[in-house]
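Just one protein chain is left out here, and the rest sit where they should.
Chain lettering (A, B, C, D, E, F and G) follows the sequence in which the chains are written, and residue indices restart at 1 in each chain.
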């Protein structure tokens, strides 16, 4: 497992992946090479999965976020999930408690393309029994920043 | 707005923010400085909000993802949202259609700390009428990668 | 009450209010003045409420149709209805059976202005307990033509 | 797209399609021929779909308005909609968010003929899974007037 | 149709079918034979369906009253109803608005025999999709007396 | 408690309260006075609550039967029930399992008078939190005949 | 049936099955052999089903308690129940009123093994139509002690 110093490094990198090693080291009172070594270890361990840019969806015309609750035939759950994995625009897939079996998060250009995903793509999946759709009027927060400290 | 070349750059950077400019330029048949200029423009425009590391929540002991539907007194909606913004572990806040007014995504260490957030933190917010909780048994996908191509 | 000939006239006028009296008379085997007399009578009786143009909402940028179910404090129902009557964009108000007391039909420019109506305007009404919103992805039919024949 | 003057013309015509061109022109400070030209353009553009009479349903014995939520097999959605289009009394067909896929508005003479539509007509449609019916006790507003100003 | 005097007679007979004609006549200021004639007419018209004793269910060990909402395949609705008609203990069958198609009222000796009706008898009916059961803890009122005055 | 012979008498009287004692006695192989004695006993015991006529509601213009589920503040349940007892048209009051606390059966002349009962009368009762209304499209069975054999 | 003295014995034994007969006798003012005789009788009658240890599930790593509502095809209910009887971890099976036909209580090591039971084991049962899962965040009480006094 990772220690408190690792967590502090992750916290800094989550805010800005380009923070210089020296700067990170200065904050944590360790040397830059030590920071480098820890980051390398966390990449190897799979703690750091990816280094990426975060895009503001509105600026690229992906204006619509919605959630779809899916009730499924349970013996087809695995297949349904693996098909959902490959539908463009499906950003999250969660097996959940409650009356639905799967909750998915979808991003789309507009109502029409959202519906195309829900009706045409999800519908092609064998074993989907019932869906309920919730559209986000407005997204107040949508981050991948995980609080570690 | 951004053009197709910008989108291709964003797609590459979403996969790996550290891809060398030269490599990007080679793929797109433009010069490295042209790539640099476009990235700079997109940062200024707010298209690129942040450069970050993506952490695997399980490796850092954040094992539990859940969603909470909140029915609110509508005249207190703004205050509720601004309080939710500051609750550690609340990664998404969506104003949605349907029977709930707000859907939030929460990440927590375990059931107990999840419940602390739901019962103690969300409860302190004036105007919350009713909540429904859905826990993710298993997270099959949870990405911030936005498909642009 | 109106007779079968009246109904036929209404059917023609619903399709095109500008159909010449003579043409209507020819179809029904009565004289144009007889048609005129019947139309006049039906206006007086309140059968014909208004002569109007039907606008295609999309062409004027009113792209969003939604329905809102409202559960109300029943002793405030009359006041709630009379307030709803004056909210721009509320095209239909129905007191209905089932779990909601009122169902309203709303037209708006976009998601944001729709939500402004739901959250800010409807919220200002005292006695509204709970609302559920359904957004129309796509309107397949939306007519005022009443089948009489 | 249409401009502010067009919108004012539409607003007047929605209130009374027979308003003389001269009268409209006087309000808008343009000539009657200019008004005529704009109306002609808006008909051509499809902004004005129809000129019609609005009937008071009660006076013609169409006393009952109801809404039916329909959950459908999604791969049969298109066929279901096209069948619904031809059922007499179905005035509105909306593909909606939430637990139902389609919401329809129905007008009928009485409870019995309403039920005939719901049970016998809608039932003949292959792919309808579940329906929920809401009857309007009282219609407080039901207009096609679209607010443009 | 029946008149006010008929209604008064019905009201008296509902309270006690054995009220002497003379006594009824005295209350209504008409002769006993006139009362007799009116009762005869109302039997012939079908206004009076039956003369009966009302039993207190508890005293005969029929302790349990419950309601069952039934969602049905609509094309089998007629057959389902005609089968329900013949199930002993089913006292009421109503085609209703809302999420269920049929609501039935059932009386039974105890929980076990109630469940036998719901699970074994209702289940044998082809076309029943889903049922919801509500048991009456306590029956505060259960009358066939129709208020006419 | 009553015995099998009593039950047979009750069954006959439920079908026709005017069946001659002799006729009943013949069927049961007992004397007419013995039948009389048993009936008298059952009246005294409260088994037979009332002798009455059963009216066909439609013939007297009571065309609408509906059910209302009431969620109540539980500490006001007794008062709510005693008020409901005195509302004309409320034929049944049941304290039930499930999401509602009270289910009532209402009979009314038409939609309008039904709604007056639901909105104005039931609403005057302090402690009613939420109501759901189900209207009977058609009453297929509605009897007070209790099966004893 | 058992008497008050028996109930007092049962109450003591429920608290501690090892309470000496003499001690029980002293409390109840009867002899130890009389206590013994009563216990023996209650075992024979089936009042006492088992003598057992109660384990604290957390201490043995059975951390998760959940409930699953099951809607079933009713003609397969008996088979479903008999299959559920043999699923390890299913501690309670109740045929219930309301929208579900069966409610089961499940205990499991963790979310994953809980889901395995719900999805893989329960799913293998033919006739299960729909399930809803509720997870216990925290178990405040879970006892088999039946209050008899």
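Definition applied: a residue touches a chain if its C-beta (ideal position, glycine included) is under 8 Å from a C-beta of that chain, and two chains touch if they have at least 3 such contacts.
Please read these numbers as outputs of a predicted model, since none were measured by experiment.
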Touching the unshown chain, chain A contributes residues 97-98
Touching the hidden chain in the full complex, which residues of chain F are there? Just list them. 71, 74-75, 77, 95, 97-99, 129
In terms of residues, what is the contact footprint of the unshown chain on chain G? 1-2, 7, 10, 13-18, 45-57, 59-62, 65, 67, 81, 84-85, 88-98, 100, 103, 107, 132-148
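Please note the rule applied: only the chains that are shown with their structure count from here on.
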Pair with more cross-chain C-beta pairs in contact, given E-F and B-D: E-F
Mean-CA-position distance for chain E and chain C (Å): 40
Enumerate the residues of chain G that touch no fewer than two other chains. 97-98, 115, 135
